[in-house]
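Only one protein chain is missing; all other protein chains are in place.
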Amino acid sequence: MARVKSRVLGFLRILGIAGRTGRVTRKYPYEPPLVTSDFRGKIEFDSEKCIGCGACVLVCPSNALEIMERGGRVVLRYFIGRCIFCWRCVDVCPVEAIRGTTGFELATDNPNDLYEEVVHDTVGCSECGRGFMTVKQKDYVLGKSSVVENYIDLDPGCRRRKFLEAIERRFGGGE
Amino acid sequence: MGREVVDKYTSVIRGVDRSADIVFKDDTLYTTISPSSLRDLAKKLYWDLGCFHRTCAGVDERSLNGYFAVYHIFGDDRNGLNIVVKVYADPENPVVPSIVDIVPAVDWCEMETRDLLGIRFSGRSEYRLVLPPSWPNNLYPLRKDVPYNLRPKILASSERVGEGATGVAVPIGPYHPALHEPEYFELYVEGERVVDVKYRGFHVHRGIEKLGESRMTYQQVNFLAERICGICGFEHAVCYSQAVEKAAGIDVPERALYIRSIVLEIERIHSHLLWIGVAAHLLGYDTGFMHTWRIREHVMVAAEMLTGSRKTYGINMVGGVRRDVSGEKIGRTLDMLRIIEREFQELVDTMVSVPQVKKRLSGTGVLSREDARKLSVVGPTARGSGLDRDVRRDLPYAAYRDVSFNVPVYDSGDNLARFLVRVEEVFESIGMVRQLLENIPKGPIMVEEFIIPENRVAVSVVEAPRGEDVHFIITGHGRPYRWKVRAPTYNNIPALRVMLEGESLADAPITIASIDPCFSCTDRLLIIRSDGSRKWVSLDRLGCIR
Partner (left out) sequence: MRFLKKSIWVFHLNSGSCNGCDIEVVDVLTPYFDAERFGVKLVASPRHADALLFTGPVTLESLPKVVNAVKAVPRPRIVVALGSCAVGGGIWHDTYSTIGGVKELLKILDKQGVVVDAVYYVPGCPVRPESIIHAIALIKGLVKKRVGREAS
């Protein structure tokens, strides 16, 4: 199965190959780079659309997205340094607040440049006052189903407690 | 493969152990036998029936049925069958008979099991392979009661060169200009001749198998599997999702199978072109290196256009693929293939005509057919030594049933044979991608809804550019219960000892490179002892220590 033929002085053909090819170097950064429009680069957040639900945080394989509380507000933090550019968060976001770009020029000497944040205000529980959900998430859930209006202002702990109290009243519980 | 093959194996197994439990599903025969019959069965399967040994995996099944288990996976390539042999071990003091004198290829797997799970093997000398020498004793990372992110306070120790062997030690690595990955070879030389080789690897052990069982879900493990190796990552992801699909009985749509095969072959082309360039560089022919990688750039651009990234494509999921191949992209890919075929043919004719390249490749690094059979080598290393093994033809997966291709086999077993096998495979792959792109069927690319039941076992085998890759899965709740990866280079490295003995030192780099070592796939776990001896351990053994 010899698809390869070796000839005496055959190595001189390299001169022909080199001559025909010429120069192929792309003089980046002074010329446009060799990147296609399909490239998966850095992601961008639309802070108006984001509701702070945390779906992107659950699917990120490398925990580059984190959601945390800071001073009574909810912060979604994106660490570009650990991102693996898989765009699963783009696929999963329910309101399409995450957009993928072809950005690949991400070098820096200051690691704090690699953190991006989206900050949300929270809704406080009407019983105990603890913040448990963002304002935008509450509007989104109400928009989907108005039947939850009765307990939308309660946090899960108070909701559970009220449900148990209702059962007690209905079936007669301990005094 | 007909019913008579399955019946033949059933009768062989029953002949060894009458109470054996045998189940046949898809293309795999599962059997559980008593430990005392293991050695007889291994001898019959490996030598009398001509099977090869793929891997062995230890599993901590104490939470399922109260025992440890060891699975030996054999493969009959001629009939397209996998044979999984399971033995149980006592939970308090797990001991299993060793089969290393019958099947020399299991040396590393058994020691890996011992390092990571604490299962002992009777009848052989044991040594630490995978974990560092200063790792605490009796801490077995792959056991279920050990967390994956436990970091014991140990001080990793440095290399101590050249103890207890004849000849002068020449250390190569871990950071050497000829190597891309950290690995450490000690070549013992007398004059210019190499007399012994010691290998310490597992610098790239990152805890993959344990991570896949703890923090990740089924779909996230695809991305983890892709980063086992940056050069052959996609086939790891395909092998993993095929194993899960086999275990759960998911039917992947045909268009997705075609897209998977197209991207697999493009990965093979890129990997072989990379190797040919690196081989030319190691032989001193830098012109060949530059021109080969110039041609390879077309493949990278095509991969980026089809999948979204130059490497670590990230399009494979359990149940299908994430990106589709549109009509315009098909045209551009076919153009690119035409350019590559024409330019590569001319370049490789020129390369083998260079007298120094041809002389340095012929006759060096010889691996005879008998040694290759004993060590169960895989991939172009096996095909260069006369063993006709190729998983794409023997156990077809994805869309390989619909494609026609040749498998190149050479008998000389030297570096030139392995070089020519890879060159021919590039041309075959180009032809395969052309066939697949022209005949791709219409339809969906992903299965939307599926359920993955617990406690199912499956084995999946895929032909990576370096050889056959085996993934073994036991499904759990939302994530795998046990995931074992046996990368192709794992079986090929022990062959280096045979290939390097008696060679002159100047031929050592090209011989080491000719098996196309991919240490990131292999170093799942490596343990090195404080007295200088090392043990390769697979990470999966190491499991996680929380």
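Before moving on, here are some points about what is shown:
A and B are the chain letters, set down in written order, and residue numbers restart from 1 in every chain.
Criterion: contacts are C-beta pairs under 8 Å (C-beta built on N, C-alpha and C of every residue); 3 or more make two chains touch, one makes a residue touch a chain.
Computed from a predicted structure; not experimentally measured.
Across the entire complex, contacts from the unshown chain go to A, B. The residue touching the chain not shown here, chosen from B:P132, B:G319, B:P480 or B:P509, is B:P132.
Here one chain is not drawn; of B:I13, B:I83, B:I228 or B:M432, the residue touching it is B:I228. Here the missing chain is touched by one residue of B:P35, B:G80, B:P104 or B:P182, and it is B:P182. The residue from B:E126, B:E297, B:D324 or B:D402 that touches the chain not shown here is B:E297.
Panel shows chain B; residues 132, 141, 148-152, 154, 156-159, 174-175, 177, 180-182, 202-208, 210-211, 215, 223-224, 227-231, 233, 274, 290, 293-294, 297, 300, 309-312, 518, 520, 523, 525-526, 528, 539, 542, 544-545 of it touch the chain omitted from the view. Residues touching the missing chain, restricted to chain A, are 23-29, 33-35, 61-64, 79-85, 103-114 (touch as defined at the top).
Simple rule for what comes next: only the chains that are shown with their structure count from here on.
One finds 33 Å separating the Cα centroids of chain A and chain B. Note for the complex: chain A touches chain B at residues 1, 3-11, 13-14, 17-18, 21, 24, 34-36, 38-40, 59, 61-62, 84-88, 91.
Against chain A, in their complex, chain B makes its touches with residues 216, 219-220, 223-224, 227, 287, 291, 294, 297, 301, 304-309, 312, 314, 322, 343, 345-355, 358, 406, 408, 420, 423-424, 427.
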